[in-house]
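Just one protein chain is left out here, and the rest sit where they should.
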Amino acid sequence: MIENYRKNNIIRLIIILMVSLIAVFPFFWMLQNSFNTEQNIFSKKILGLPELLFKKNMFENYIMVIKDYNFGRYTLNSLFVSGLAATGQIIVCSLAGFVFAKMNFKGSKILFFLLLLTLMVPVQVTIIPEYYIMMKLNWLDTFLPLIVPSFLSGALGTFMLKEYYDMIPNSLLDAGIIDGASAGRIYFNIFVPQSGAPIATLFIIAFMNNWNDLLRPMLYLSKEKLQTVTLALTQFQSQYSSRWNLLLTGSVLSILPLIALFIFAQKYIIEGSVNSGIKG
Amino acid sequence: MKKILISFLIATLSLTAIFASGIKETTEIKQDEQITLEWWSWSPEMKEKNQKIINKYESEHPNIIIENTMMSASEYWPKLKIRASQGNLPDVFGMSSSALEEWVEDGLLGNLDEYINNDKTKQEIYTNLLDSTKALAGGNHYYALPFALVTTNLYYNKDMFDLAGLSYPTDNWTWDDFKDAAKALTLDKDGDGAIDQWGFWFYGRYTQIESWVYANDGYLINRDTMRYEPNDNALDALKMLTDLVLVDKVAPPQKDMAAFRQRDIFAHEIAAMSVEGSWNIDNNRNHSDKSMRWGIAKIPLGPSAKVGYIYGWSDSYSMSPNTEYSQEAWDFMKYIAGEGIGMDMYMAGKIPSFKAITESEAFDASAQQPDEMYILKEQAAGAMLTSYTKGWSEWRGYGAAEALGLNGIIDGIVNGEMTFDEAMIEASKDINSVLKRYYR
Partner (left out) sequence: MKEHRLRWHGKYTPWLFLIPTIVGLLVFKLIPIFTAFYLSFTRWNLIGTPEFVGLGNFKEALHSTHFMQTIYNTFGFSILYIIGSMVVGLFLAVLINKKMKGISFFRALIYLPVVTSSVAVGIVWNWILGPNVGLIAKLLLSIGINAPYWLGDTSLALKTVASVQVWKMSGYYMVLFLAGFQAIDYQVIEASVVDGANSFQRFFKVTFPMLGPTTFFVLSVSIIDSFKNFELIYAMTKGGPQNSTNTLVYDVYLNGFQFFRIGYASSLSMVLLLFVGIFTAINFYIKKKWAQPLY
């Protein structure tokens, strides 16, 4: 039995390695070429990573991108915008999810259904009217159009949190009611502490979606100092040439915060929430 | 934990408020006569060079501040359109030949007659260029000031020609000369049955196809009916090209080259010749092996060729129709269109519209290839033809639509998806359904 167990583990490990390899190699290509010069990236001979890594000026691209192309500033902008948007979303959505899961009121079904319906609407459909709204609000060339729609676009998060809260036994809720707690207290003291996993998941999703959004920064930002990282990458692709090496360097830099966030949040998603222990 | 969350939220909300209010630019405080001009352009790679020009201009005109906004082409047009819809166009902005007709019709460009007719512009700029730009804008008034011209050329690899014992292309090269050379240059060098070196390379892109049509006195668009009605000369040109792949086998089908960037194929010596925009001189200088020897030539002449016509178009600047400072905008526009700049502002292969610059020594002074830069000068003086219409990017297949439109159809022929005749029927149907929408 133990033999079987170990054999299974080895097979599993092998498959995981293979899968990881398939998942990782484009990033590997990006990383490799982010140290390369532009001429060499698409040349017929392919330089291996070791050759590139220890050349004298290997970080040249990175230095150029951060210093001359202001990537430090753009990264801060993106962090600010996406962080705020994701934080807002988890607050708004967990509140809403709680309401839909645990409260009965007239119109709740219709409202929820409406919310879900709008979830399916791709951004290309609504972006032009949205632009006019932003224009009327005088929010052009600020961060607000990048934050507020995400902040308030609660459908996915609300859906997720509602499903999650649905699964939390009502006995917990009852305990709070018996104690005479208000809805707000019940929410904060009982449900929020339980929500580690879905909130962490939602945070990652919301952060990532906002970070990678190209359409809104492109339409709403003209001032260079406000640009986000993803938007800044497009300046390396002009009509006549693409500065591929810098583009790849910038891409690598733009991925790092997302991966860091993922690694950090993994803890909460995977090892976070556990059944509270109240079983019927 | 929740206290942290709440305080974090309050902190970020207040930061947002501060941020948002602080970022909004306060309206310009007009000190004395300080004028701010907005300039929009679509070449982000020109950032530093533009800044140098601006600094120079501002130092010469202390009461003027120039705000330059640059972005990639795919961003530029939607954002510019939106500014136009608000009636708030920048004072000076880049305008392309393909968009000219539509923008004039929508009343979005400032009329430049009073400036062009009354100063030395007509002597300073190539007449043909000025005229063709005016024609594209409807023919009655000037709406755009050309600052650069691009044409198309035959690029050829001198090393490969030498190895094959061929003499270089001349101004009088015919299609037959061209085909003979292409055949001699298509080689299976290592004997494995697969061609390693192609004589020629092309795909459906407008820069590569239209040149041949015009080199045979052909046209794609009937300008009287504004419909796609290619004449026989045009069809002959298209057939000659597609036959290079299907019959003569001197050029690869487009799908075989899909893994390469289109502009690398000549630069990486996969094909001995190609026809491309003159701005590829810059690409070929920077992306080919330093030891590669190459040159440019005029487009080979078809059997019905009429000499003197080239495929070429201008990049221009236009003025907002309701700018407060039209004289200052005009002065600046002329400055950046040629008056105040030198050859270093032009990507290699783009031809300045100001005769003084093009005909100066600086134009061919570069020690870099190609040796035949004089060809560009001759082309600059020639009469120009284009296939631009309203809705052009849709029916021609440009940018994000590159796999569609006429571009996609021509690729379909060489990829074996349909025969030439089938393709021409489909092209006629598709293109004219687009043109019908714009020209009733």
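Letters A and B mark the chains as written, and numbering starts fresh at 1 in each.
Everything below uses one rule, namely that a residue touches a chain if its C-beta (ideal position, glycine included) is under 8 Å from a C-beta of that chain, and two chains touch if they have at least 3 such contacts.
No experiment lies behind these values; they were computed from the predicted model shown.
Taking the complete complex into account, the chain left out of view touches A, B. Set against the missing chain, the residues A:L84, A:V99, A:V192 or A:L246 yield one that touches it, A:V99.
Remark: the omitted chain is touched by one listed residue; of A:N36, A:N61, A:T142 or A:T201 this is A:T201. Contact with the chain not shown here comes from a single listed residue; of B:G295, B:G312 or B:G412, that residue is B:G412. Looking at chain B, the residues touching the absent chain are 74, 77-78, 81-82, 84-85, 106, 108, 194, 254-256, 258-260, 391, 393-394, 399-404, 408, 411-412, 415, 417, 430, 433.
Although one chain is hidden here, its contacts on chain A can still be listed: residues 8-9, 12-13, 15-17, 19-20, 22-27, 29-30, 92-93, 95-96, 98-99, 103-105, 108, 111, 114-122, 124-130, 133, 148-149, 151-156, 158-160, 163-164, 166-167, 169-170, 173, 177, 182-183, 187, 197-198, 201, 204-205, 208, 212, 214, 230, 233, 237, 247-248, 251, 254-255, 258-259, 262-263, 266, 269-270, 272-275, 280.
By definition in this document, only the chains that are shown with their structure count from here on.
Note: centroid distance chain A to chain B, computed from Cα atoms, is 38 Å.
Interface residues of chain B, counted against chain A in their complex, comprise 1-2, 5, 8-9, 12, 16, 19-20, 23-25, 42-45, 69-75, 78-79, 82, 86, 260-261, 264, 268, 279, 282-283, 286-287, 347. Note for the complex: chain A touches chain B at residues 38-39, 42-44, 80, 83-84, 87, 91, 131, 135, 138-139, 141-144, 147, 188, 192-193, 218-219, 222-223, 226, 234-241, 243.
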